[in-house]
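Here the complex is missing a single protein chain, while all its other protein chains stay put.
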Amino acid sequence: MFYRESGDFKTTYAKDTQTFPIKLDRMGYYTILAIAFVVIPTMLVMNVGGGANYWTNAILLPFLIWAIASIGLNILVGYCGQLSLGSGGFMAVGAYASYKLMTSFPDLSIFIIVLLSGAITAGVGILFGLPSLRIKGFYLAVATLAAQFFLVWMFNKVQWFYNYSASGQISAPTRSVFGFEVTGATASAEAKYLFCLVLLVGVAWVARNLTRGRIGRSWMAIRDMDIAAEIIGVAPLKTKLSAFGISSFFIGIAGALFFAVYLGAAEVGEAFGIQKSFLLLFMVIIGGLGSIFGSIIGAAFMVLMPVLLKNIMVGQLNWATDIAAHFEFVFVGALIIIFLILEPHGLAQLWRLLKEKLRLWPFPH
Amino acid sequence: MNATAESYVTEDGRTIGAPVMEMKNITLKFGGVTAISNISFDIREGEIRAIIGPNGAGKSSMLNVINGFYHPQEGEIWFHGEKRKPMKPYQIAQQGIARTFQNIALFKGMSTLDNIMTGRFTHMKTNMLMQAIWKGPAEREENLNRDIVEHVIDFLEIQAIRKTPVGRLPYGLQKRVELGRALAAQPKLLLLDEPMAGMNVEEKEDMSRFILDVNDEFGTTIALIEHDMGVVMDISDRVVVLDYGKKIGDGTPDEVRNNQDVIDAYLGVAHD
Amino acid sequence: MTATVIDGELDTFPKLLARNAVKFGNKAAYREKEFGIWQTWTWAQTKDEIESLALGMLALGLNEGDHVAIIGRNRPYLYWAMTAAQCCGAIPVPLYNDANAEEMAYVLEHCGARFAIVEDQEQVDKVIDAQETVHGIDEIIYLDKRGMRKYDHAHMNAYEDVQAEGRAGHHRLEPIMQERCAALNLDSTCVMLYTSGTTGRPKGVVLSNRNIISAASSSSGFDHLNASDSVLAYLPMAWVGDFIFSIGQCFWTGFCVACPESPETMQTDLREIGPTYFFAPPRFFEGMLTTVMIRMEDANRLKKRMFKYFMDHAKKVGPAMLDGKTVNGGDRLKYFIGNILIYGPLKNTLGMSRVRVGYTAGEAIGPEIFEFYRSLGINLKQLYGQTEAGVFVTQQPDGEVRADTVGVPSPGVEVKINDNGEVLYRSDSSFVEYYKNPESTADTKDADGWVATGDAGFFEESSGHLRIIDRAKDVGKMSDGSMFAPKFVENKLKFFPNILEVVVFGNGRDTCTAFINIDLNAVGNWAERNNIAYASYQELAGHPEVYQTIKEHVEEVNISVAEDSMLSGCQISRFLVLHKELDADDGEMTRTRKVRRRIVEEKYSDLIEGLYNGATEVSTETEVTYEDGRKGSIKATVQIEDAKTVARKAKAA
Partner (left out) sequence: MSANFFYTIEVIANGLMTGVMYSLVALGFVLIFKASGVFNYAQGVMALFAAMTLVGIQSGQVPFAHLINVIFGTHLDKFGWEVPTFIAIILALLVMIGFAFIVERYILKHLVNQDPIILFMATIGLAYFMEGFGDLMWGSEIKKLDVGLPQGGNVWLESATAGWADGFYGFYLDNLDMWATAIAIVLVASLIAFSNYTKTGRALRAVADDNQAALSVGISLRTIWVIVWSLAGFVALVAGIMWGAKSGVQFSLSLIALKALPVLMLGGFTSIPGAIVGGMIIGVGEKLFEFAIGPYIGGATENWFAYVLALLFLVFRPQGLFGEKIIERV
């Protein structure tokens, strides 16, 4: 309905394959960026409505961080077709890596620390990805549970990882970027928000670049038909490992942020248990397998939905929190099933269909 | 080099060169079953070489041996004058051997364009970092290869379905896209496993034309399996006939047509 | 009226090319969708391409005054070939690329082409076939190398190879080209175009630079065309209109010509390019409207109602707003909302959202169809013209657009009506002569330069606009002496989406009758929705429900025809739905899809007889030509149906 594409034609391949080939989409994208980078931080600084901390902690930070993780998992599951249930464990690697780096190198910029944590996680991810050459489908999914349980156990039992603290917890010291504190108790809401936002945009940009070209196509080729992929020269192990590596890199970044920026202090079993692996998988499924945009809206959905349910059931209806929590399970479970039945490609596909409708408007097809 | 290795010119003016691929005494067994037994034949540069035979004759197994899915227990494979070591299929692809499948093996989740772009995989070299940054070498490489792919699309006359997901295409077009993917690799040797299976007469004619054009325009060496005898005899330069894993005939279409063993095999004379 | 003065510096196309290469050097001149994107050539590049080809052809021995046949679909390379031929002092002759070998052979023979520049193997084969009877084609230049390797290349070259040779030899050849270009002037032949001719063999219309450049310059001025405009070239290159738009006006104003990827993708390409200047025959607009309506049929009810609501409003105020008349604020607001919800998206999907000037011509357009596009805010206008006039005879100025007139005389054109009611014109753009056909030239163009159009018409007194009734020779009298204007009725019927083509008979008879061709697209769609199975056009055409629908259309038209006292005798009393589509391959239509009335009358005389002898059905057998040129025949029993007519009103005193 709102699309006016006539006359918007492409004269080069670069323009033909740009991320937002339609002008209106491009404008929408820039508008969202402007809101995210200017409007929201301004509102946080001015503390509009008085709930800057609540909004940041309950919605903005979890959304940004989970979106990063979700993009990571989507690369592995949605693009490369390798189902993983070990994401919680990989997030824990990112978190503990960042903790060790922060405490070992106090002068290192948190930005570098986060990236390094991602890199370390990538290494661990590749290690656990090795069996993927021989194991396929849900055999692999179960195998990734090994990563989940082993890693959580390791961070729980090996005291070196939590610097021998008595509580077994890790807690993030204050660290800053360009003079702005982004971790620790004194960091401001807008600084944390912007830090995570920059990383999300960066991750999304890299993910888009990787998935649009040679590597992305090799992932999808492995996903769609591994035998045919091999026949045109795609080396299966290398390709799968690259997906494991990139995926874990992003998940590791998310893990580091989740601990250092969002939680501040964490205990591995609670913060990075298997429930987190499933949560992330649900984000990817509901958002849309094989779509970066889907990963982001999937994360938004799974972050917002419980907040909303809780607000309605506990806030409005005065139900006990445990009933609300049970409802959340029922709701999420049903939603997953409904999505898989009706639209296995998730919200992103719904969005695509809607867009297609709008582009054809007023015609139905 | 012996006399048979010399090149010659066909009636329609194409130059057929020395053998690019030689299969020497290949034997392939699955457990106790012998799928291919002591078969030798060669494929010459620039020719269209057909492999025919009744069902279960070992034709597909032969293609699978050529591109490394199966490793024969005995025998040697010589490619471009060198004896080939045991290799993975993707390494063989990198050597310049592409193929299509009997049952379409396209990447269902991708568009026609992306499927064919995937065929360029072995020709694209930018590393992960460059890909992540995109601007610069990766984008340049992508656009350069897009141009090559677009020529393939133009060649196969599939412009109108460029951005259609392949899953939505009718069978005949899917076959064409699969050929496009193999062509995009600019292979030295192109293997076609029943390229015309399940097609109607018109589609078969189109496909034959494309195969001949590929061979003619790009000088691509082609080895194909096909059931339609009429098509095989029309388009191929030489034919090798397999039956029960054994070679029973090898030569020009005319020679093969008059070979008594071949006639017996096709008329269903009992094997003893 | 005075003719536009042509600057002496710009009296030939090579000179215009040189000017554009300097003035618009980096601006897009030609685009073509190829290899997935819009390949673009600037004017500077265009000049280089054209000159390289010209030099290459000189090297191949192209002489002054030679004819160069150009065969293929709309492609920049082939447009360049025309100018390249001019640069060599030769005369380009574009041919209809869908013509069969026989038709092509005739034209090649008639113009005596020495060179043929063709698109691909298919056209090469046709030319080679023609060479069996036609001698004198010395060189063939082909564009697409595919499949050409095995051909004998003694007198055959690839386009790019010719260009390469031209580039290589430019030191040697350029002076020759300069010399040839310098020898050209206003009166040199610019192009030779073959009219499709509703009767007889095609005639070669010789058009000079004076003709083309004056037509291009005055028409560009008329609609304020400029270098920022763009046009989609998709109509046959052999048609004069395409030549004027894609070469004449393009070179004159420097605007951009875009060529579609293939005929099948024309709609998509139109949508992508979104031209600002657009020409299409009524048939195109009609087909497009039919498609719109069919596609809307499947929409949900809310959308359908919204569509109807806003389209009704658009009909009410849209044309008035386009003409700049005053419309009240509420209606404007409603139109504005409609524009967001319906008109805008609709124009966008049709590729018309940027159209600033749109023309239709060739035949009358249905008022509903015409109004539909105008109500959307598309400035669609009518013009009246012909090959011999360099297209323009009359055209509608902005703000004075109506469905039933064809506008005022174009700048520099004088128009008069002779005693027989036939329209005549005189202008700088009027053709030089018919090639090798002085008799026809004399028949058409008198000593004073007045050209007879063969159409009957009159100037409306109130507006000064010309109205065309019909072909002069087709306007006849019925047995009671009242006027018989078949086109008038046919057009009214053709405005129904279900009806594709109509032929009305009645000259010298008591009553009028008609042959009708249904639109397989529209009727087929209707049949599908109503679960009516049909195996062929013939079966669908004979379906009783189809007949019933057509009958309703005919009766509706009869009522409207009856309102015009002069023509009320032309109501259709009996009709039949023809068992096959009228087809150019069978000679029933011209390549531009005009009905060849005489041939239809001869071929279906048994059916006409049935229409007048009261029979309810007639069995017939018809010869048809298949796509591959084979002939066959189809048998059918055609139903004849009566239609209600309205009693004639008393003739106005």
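Letters A, B and C mark the chains as written, and numbering starts fresh at 1 in each.
Assume contacts are C-beta pairs under 8 Å (C-beta built on N, C-alpha and C of every residue); 3 or more make two chains touch, one makes a residue touch a chain.
The model shown is predicted, which means the values in this text are computed figures rather than measured ones.
Chemist: Tell me which of A:14, A:145, A:177 or A:360 is the one touching the absent chain.
Modeler: Touches the omitted chain: A:145.
Chemist: Looking beyond the chains shown, say which of A:16, A:267 or A:328 touches the absent one.
Modeler: Within the whole complex, the residue contacting the unshown chain is A:328.
Chemist: Considering the whole complex, not just the chains shown, which residues of chain A touch the missing one?
Modeler: Counting over the whole complex, chain A touches the hidden chain at residues 81, 83, 130-131, 134-139, 141-143, 145-146, 148-150, 152-153, 156-158, 227, 274, 278, 281-282, 285, 317-320, 322-323, 326-337, 340-341, 344.
In the analysis below, only the chains that are shown with their structure count from here on.
Chemist: Given which chains touch which, is the overall layout a line, a ring, a star, complete, or other?
Modeler: If you draw each chain as a dot and join those that touch, every dot ends up joined to every other.
Chemist: My parser should flag the chain pair with the most contacts; which pair should that be?
Modeler: Top-ranked chain pair by contact count is A-B.
Chemist: If you take the mean of the Cα atoms for each chain, which one ends up farthest from chain A?
Modeler: Chain centre farthest from chain A's centre: C.
Chemist: Find the most central chain, measuring centrality by the gap between its CA centroid and the centroid of all protein CA atoms shown.
Modeler: Checking distances from each chain centre to the full centroid gives C.
Chemist: Counting in whole Å, what is the centre-to-centre distance of chain A and chain B, each centre being its mean C-alpha position?
Modeler: About 42 Å separates the centre of chain A from that of chain B.
Chemist: On a C-alpha centroid basis, what's the spacing between chain A and chain C, in Å?
Modeler: Chain A and chain C have C-alpha centres separated by 57 Å.
Chemist: As a quick test, compute the distance in whole Å between the mean CA positions of chain B and chain C.
Modeler: The separation of the two C-alpha centroids amounts to 47 Å.
Chemist: Where in chain A do residues touch two or more of the other chains?
Modeler: Residue numbers touching two or more other chains: 12-13.
Chemist: Multi-chain contacts only, two chains or more: what residues does chain C have there?
Modeler: 36
Chemist: Inside the complex, what are the residues of chain C that reach chain B?
Modeler: Listed in rising order, the residues of chain C that touch chain B are 34-36, 146-147, 149-150, 261-262, 264-265.
Chemist: Taking the complex as given, what residues does chain B use to touch chain A?
Modeler: 67, 69, 88-91, 93-94, 98-99, 101, 105-110, 114, 117-122, 124, 126, 128, 131-134, 138-139, 141-143, 146-147, 181-182, 185
Chemist: Going by the contact rule set out above, which residues of chain A touch chain C in the complex?
Modeler: Where chain A meets chain C, its residues are 1, 3-13, 15-16, 360-365.
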